[in-house]
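With one protein chain withheld, the remaining protein chains of the complex are depicted in position.
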Amino acid sequence: MVTLLYFAAAREKAGISSERLELPAGATVGALLEVVRARHPALAEVLPRCRIAVDQAFTGADATVPDGAEVALIPPVAGG
Amino acid sequence: MVTLLYFAAAREKAGISSERLELPAGATVGALLEVVRARHPALAEVLPRCRIAVDQAFTGADATVPDGAEVALIPPVAGG
Amino acid sequence: MTTTRRARLLEAPLSVDACVEAVKHAGAGGICVFIGCVRDHTLKDTSAGPQSTVAVVKLDYEAYAEMAEKVIDGIVHDAEARWPGVRGFVQHRSGTLTIGDLAVVIACSAPHRAEAFAACRHVIERLKEDAPIWKREHGEDGVTWVGLGP
Partner (left out) sequence: MTTTRRARLLEAPLSVDACVEAVKHAGAGGICVFIGCVRDHTLKDTSAGPQSTVAVVKLDYEAYAEMAEKVIDGIVHDAEARWPGVRGFVQHRSGTLTIGDLAVVIACSAPHRAEAFAACRHVIERLKEDAPIWKREHGEDGVTWVGLGP
C-alpha cells in the first residue's frame, strides 16, 4: 500500500486530497503514475507538469516506490 | 566669515569642534585649508586624508568658499 | 537558537522580528532580510501578445507543510554551508492572504554583508523553485493557480 497525496490544481482535478493504492512489489514511480492517470482522467493535463515526491523528497520516474511510501504529486510550485 | 566644523579624529586633533574664521573674498577651499593647517599643527597627519564639505556638499579644493559658508573637515567615514 | 530547524510554515501572520532574532548573534555584523508581500497586481501569462497586468484581490497559499519545511530547511542549511559564517531562518505563510500580508520572511546573518545578501538571495530563489507551496489568485479575471498558465 502507498499513500497518494494531491495538492493544489492536482487536488482540484482529482477531486480528492489523498487516497491509498495497492501496488505490485517493485513498482516504479512511472508505473504508479500510469495507475493514477487511468483512475483520474481529469488529471491528464496537469499530470505531465507535476514533479513527484516520495517520502517528501523529489524522485525520478525510474525510482522504485517502497511499500508504505507517501507519494505526492507536486504541480508547478509558487511559494515566496 | 566662515564656520569651520571638525569631526571625529579631526575634532580630537584640533581640540575644538568648530570655529569661525575671516577669509579674504574669493578664497578657495585650498586656501582655507592652508589657514587651517597653520592654525592647527596637530592636524598635519589627518588633514591630507580629509574630504571637504561646503554647506553640506562635498567640494573640490578649487571651489570658492562663499561668505557665511559652513565648511566641514570630513575624515575617512565609517558609517553603516 | 537552540534548535537547528531553519524553517517554519505558519497559518498566522509572520514576524520579521522573530526571524531577525533567530539569526542574530554577537559575531553577526550584517543581516539581510527578504520579505515577500502580496501585491495588488500580477503579470498575466498570455499565450498570445504581451504580458498584461491583472488586479489581485486575495491569495490562498496551500502547502505540503511537512515537506515544505524540510525542503526550505535544506535550502537554508545549504546556504550556510556555501557561505561560511551565515545563519539563516525562514517563515512562510499558508492560508488566505490579502494585499500587504507577508507571504515569506527570510533572514540571513553573516559576519560581513556580502555573504548575508548572497545567502538571502540564494534562499528565496531556491525556495521559489522547490518548496511545495502553491498559490491560487483571486483576481479580476477569476481564480487561477499561479504557475499553471492559462
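Chains: A, B and C, in written order; residue numbering restarts at 1 for each.
In the analysis below, a contact is a pair of C-beta atoms (placed from the backbone, for glycine too) under 8 Å apart; a residue touches a chain by one contact, two chains touch by 3 or more.
Predicted model, so just to flag it, every value in this text is computed and none were measured.
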Displayed chains contacted by the hidden chain, counting the whole assembly: B, C
Of C:5, C:77 or C:113, the one touching the omitted chain in the full complex: C:113
Of B:4, B:46 or B:69, the residue in touch with the unshown chain: B:46
Touching the absent chain when the full complex is considered, from B:24, B:41 or B:80: B:80
Touch list for chain B against the chain that is not drawn: 5, 7-9, 46, 49, 53, 56, 58, 72, 74-80
Footprint left on chain C by the chain that the document does not show: 16-17, 20, 24, 26-41, 99-100, 109, 111, 113, 116-117, 120-121, 124
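Going forward, only the chains that are shown with their structure count from here on.
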Whole-Å gap between the CA centroids of chain B and chain C: 49
CA centroid of chain A to CA centroid of chain C, Å: 25
Chain centre separation (chain A, chain B; CA means) in Å: 73
